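Working notes for the structure below.
Every protein chain of the complex appears in place save one, which is left out.
For clarity, chains are labelled A, B and C in written order, and residue numbers in each chain start from 1.
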Amino acid sequence: MQASKPKELTNESLRGYYKEVRAYTEKLCEPLKIEDYIPQPIEDVSPPKWNIAHTTWFFEEMLLKKYVSNYQEFNPNYSFLFNSYYNTVGERTLRHKRGDLSRPTVKEVFEYRKYVDDKMLAFFDQDLQKDIRDLVILGLNHEQQHQELFLTDLKYTLSINPIFPVYKEDFALVEKINDAQEGFIEVEGGIKQIGFTGEGFHFDNELGRHKVYLKDFEISESLITNLDFIEFIEDGGYENHNLWHSEGWDWVNQNNINSPLYWHKKDGEWFNFTLSGLHKLNPSSPLCHISFYEASAFADWKGMRLPTEYEWETAADKFEWGLRWEWTSSDYAPYPNFKTADGAVGEYNGKFMVNQRVLRGASVATSPGHSRMTYRNFFHPHLRWQFTGLRLAK
Amino acid sequence: MQASKPKELTNESLRGYYKEVRAYTEKLCEPLKIEDYIPQPIEDVSPPKWNIAHTTWFFEEMLLKKYVSNYQEFNPNYSFLFNSYYNTVGERTLRHKRGDLSRPTVKEVFEYRKYVDDKMLAFFDQDLQKDIRDLVILGLNHEQQHQELFLTDLKYTLSINPIFPVYKEDFALVEKINDAQEGFIEVEGGIKQIGFTGEGFHFDNELGRHKVYLKDFEISESLITNLDFIEFIEDGGYENHNLWHSEGWDWVNQNNINSPLYWHKKDGEWFNFTLSGLHKLNPSSPLCHISFYEASAFADWKGMRLPTEYEWETAADKFEWGLRWEWTSSDYAPYPNFKTADGAVGEYNGKFMVNQRVLRGASVATSPGHSRMTYRNFFHPHLRWQFTGLRLAK
Amino acid sequence: MQASKPKELTNESLRGYYKEVRAYTEKLCEPLKIEDYIPQPIEDVSPPKWNIAHTTWFFEEMLLKKYVSNYQEFNPNYSFLFNSYYNTVGERTLRHKRGDLSRPTVKEVFEYRKYVDDKMLAFFDQDLQKDIRDLVILGLNHEQQHQELFLTDLKYTLSINPIFPVYKEDFALVEKINDAQEGFIEVEGGIKQIGFTGEGFHFDNELGRHKVYLKDFEISESLITNLDFIEFIEDGGYENHNLWHSEGWDWVNQNNINSPLYWHKKDGEWFNFTLSGLHKLNPSSPLCHISFYEASAFADWKGMRLPTEYEWETAADKFEWGLRWEWTSSDYAPYPNFKTADGAVGEYNGKFMVNQRVLRGASVATSPGHSRMTYRNFFHPHLRWQFTGLRLAK
Partner (left out) sequence: MQASKPKELTNESLRGYYKEVRAYTEKLCEPLKIEDYIPQPIEDVSPPKWNIAHTTWFFEEMLLKKYVSNYQEFNPNYSFLFNSYYNTVGERTLRHKRGDLSRPTVKEVFEYRKYVDDKMLAFFDQDLQKDIRDLVILGLNHEQQHQELFLTDLKYTLSINPIFPVYKEDFALVEKINDAQEGFIEVEGGIKQIGFTGEGFHFDNELGRHKVYLKDFEISESLITNLDFIEFIEDGGYENHNLWHSEGWDWVNQNNINSPLYWHKKDGEWFNFTLSGLHKLNPSSPLCHISFYEASAFADWKGMRLPTEYEWETAADKFEWGLRWEWTSSDYAPYPNFKTADGAVGEYNGKFMVNQRVLRGASVATSPGHSRMTYRNFFHPHLRWQFTGLRLAK
């Protein structure tokens, strides 16, 4: 999964890469009914139609409209209909209104994809400069991020339907099962190098490789399992305010939280909702769909703590990762020398650097080839709809 | 339009009536794309899929499940998925969550209609008692109400899409144009009889024919037009607190109201959104999509008032009506001797008799055959998405 | 209590009346600590400081500033600080912010009263025209309304303090106990005259005496008691949706309502909070502090209904009233020929005529001399902090 793309993509290999990533999105769509493309039950969750149009919009807005002379827009309304948060680009649909739009139809959105793909593939016939090729690669990584969001958002939307619809009967995200190693890896402290280095793709928030000083620490080899968390529940973890941040305790009580998201107790037995329907909870699977507050409370209950993102990155070559986005104790903040890019692309990361927590690793829903040890994901501490889990440190 | 159904329907004529009403719903669906069946932008507006399933649910829940032995439900989940507000029947989907459900699919909902229709048509082969036949007729009138809601809800949903989608290019609700009669009808006061009398269908809220004493009054022959209301706007009607109820004034200011719903001013000219798209406003058409607050403020500005529902009913045989639901000054309250029916059907009307205003007449979106002079419609005073207008009294 | 003021007040008798009413306000203040003048726990409830300043403001704003040449305002800021809702007069403190103002101090507000009283008493030396004398009388009736609000608001504020402070140890609103007459008065129907007639003071909303037609009806001689309502509670009245308006049912569930306001159950026994502290509930006292929703649900549970305000007014000379503001089933609407007065005084009543219910009678907290059989009080249907009760009709 961690295989990175060739360092220098030729136009030809870029074309192949483009086709591969774009095709993967469409493969994810195959099991959907047209109705599934529309609803947006909460603001965080975008409709599939919006996800697949917005990723296309990126290529039209950031590349074709800028670098292809006489480019004819597919539809001038799409520019604001499918903008996400780029103030620089102009007006846009309010985020929580994405599910209110029945038109354009799904068919039209696929025609839009086809139209933009044709233009992009023709675009690769030109002799593209490095900064343009880099922008294409950014667009493809952006699309991969939305592929994961496609699955996580869809899971949420199906989960709140009382009839628990199935995305795909035989759909199973491949879980690399830990070899039941419950040990801790000891890491010696000292000055460590943090941040991206090398030639492949990376986001701007990974840049600015820099030194940090770490104390000696230990980090667990494997992720916390469902069984571990059931023990926490049964020990009254959700009722003991001493384990929780003040805001976490409010969150628990205001939302009547008493289990991870998607867990259902029926006749004394735990089930969880998955993209292939409601199934008995597998106790040895890595815990999933928890908030930062729950991760912290669990760690506190264990008498341990969450790792910092620096500790995680320093030790990640020693443990198996990639199953869950792992909550760290680190605030999402710029690395030293972080520079915001000019224009709309500059809105990609920097402006979100407050009130969010860094997650490291990748999840079973992350697209192939879209993960690195220096990758920094981030969410607000109360959110649970991503495939989030935790690893302990001490 | 006011033609009432035959007083005593035979099983055979009931079957024909059933087929006719049910077919009309499906005719309304013809121009829709599947995507259009899903969104619910505000709580008041139900998705088309819900409207067409819920009307079917009525026949399954209130008739087939009760009176057909060994009746096999189409799908046991539909009982709560498509319940609207009948506490007696049991749990139901929260009203504002109807747009979050992509499944069952539209195709499945039409199969549900087909299944229930087949069972109902077979049901008519039996020798039905009067109370059962009456329940069928209630179900058909209920469906006609949802046919009007289908159009008004759909209009709202399309209207908030920035690309203003068209329901049907050549769709025009036939407007009976007033012959520019601006006169007032003088009605002599005295004791009047109010409420339904006769044999045809009626709702329980029209019953309890009773006497009221009315003073002499005058009521306008024709409805207020768009042009009349433009004068109100241009005279600063929306900025003059003296014209408004206190709650109306708050409503205006909190929602930045400065025109009827669906009006758009472009380059100094008024347009309005319709089911056939955005068109120039016709100044001589009856005003539409106003709240009770706007109706009252307009009347006050004219130095007149809204009629009471008693005045309206007393005079309605003297003027042409049926174009707009006409706001009256009357609170929606039970007539003397109003009795709530037993069971779920008893939840039809009585429990809404607080904080709502009576509207009389019918609108251009009302289904054929679904109007009477004694009909009592009702909405909260701030609502505008129905085809509402006004007539003055003094 | 129902004694009306002399029909034609001379300047001298007006002076006496003024002094009497103003003194009564100050008498109500005697038991207060300075701290009690400040808090406003909910928007409906005004701080005592505001109540006593606002009633003074009325005389300064509506009389002294208009009719006394060279009148020197006490403090120019008070004009907007103590305006309630008169848009005509200009800007004002937001209603829910009244409790945020520590200054002016209570001492300053009493100086303000003294200053305005001195000017008013001097004003009575002039030869006042009838419309000015009427305005003084309006101001005094306005002050009497705020005297009742003073008590009801203060009761609410003290009630939410966990230490249940006492306004006055020996304070007891005198309850005229019904002679346990549980009978019903039969009233013959026909055309009845409704509305104020005569010479004494009245509000504009009572005017426009007019005919209504009533059917024969029966109305109970006495008010519903606490014991009656305990039976309703014990019979599951708060859990039975069939008894409630749809909005009432929502109100019950969203606010976890399971008893009248100020009732507390301790060790299986009912207590209620009063202005003299927390006491055991007297079962034979008239029920108090209920919403319109509760009144309606109770009536429905009894198989009866609330009287209309017309029925109430027609029968009121046959029963003892004045203990509770009695919920009627009538919407608060203008009588025929209701005219809004010009200027700020015109904002007194008309603009509130939507979404409110008429209450008839008076309560034990109503000021002496401030009640009439034609008096129309009004509140929103969910409100309970006034001394509200109910009488049944059938």
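Here is the rule we go by: contacts are C-beta pairs under 8 Å (C-beta built on N, C-alpha and C of every residue); 3 or more make two chains touch, one makes a residue touch a chain.
Computed from a predicted structure; not experimentally measured.
K.L.:
Can you list the shown chains that the hidden chain touches?
P.N.:
A, C
K.L.:
Have a look at C:21, C:106 or C:257 and name the one touching the chain we're not showing.
P.N.:
Selected residue, touching the omitted chain: C:106.
K.L.:
Which one touches the absent chain: C:23, C:121, C:160 or C:341?
P.N.:
C:160
K.L.:
Looking at the whole complex, which of A:34, A:52, A:120 or A:212 touches the chain that is not displayed?
P.N.:
If we include the chain that is not displayed, A:212 is the one touching it.
K.L.:
Based on the whole complex, identify which of A:48, A:248, A:286 or A:369 touches the chain you can't see.
P.N.:
From the options A:48, A:248, A:286 or A:369, the contact with the absent chain belongs to A:248.
K.L.:
In the complete complex, the non-displayed chain touches which residues of chain A?
P.N.:
Answer for chain A: residues 85, 87-88, 191, 210-213, 215, 241-242, 244-249, 292-293, 296, 305, 329-331, 333-334, 336, 346, 351-355, 381 touch the chain left out.
K.L.:
In terms of residues, what is the contact footprint of the unshown chain on chain C?
P.N.:
Listed in rising order, the touching residues are 33-41, 49, 77, 80-81, 93, 97, 99-106, 157-158, 160-163, 165.
Throughout what follows, only the chains that are shown with their structure count from here on.
K.L.:
Mind checking the centre-to-centre distance between chain A and chain C? Centres are C-alpha means, answer in whole Å.
P.N.:
59
K.L.:
As a quick test, compute the distance in whole Å between the mean CA positions of chain B and chain C.
P.N.:
Here the centre of chain C sits 38 Å away from the centre of chain B.
K.L.:
If you average the Cα atoms of chain A and of chain B to get two centres, how far apart are those centres in Å?
P.N.:
It comes to 46 Å between the two C-alpha centres.
K.L.:
Provide the list of chain C residues touching at least two other chains, using ranges where the numbers run on.
P.N.:
none
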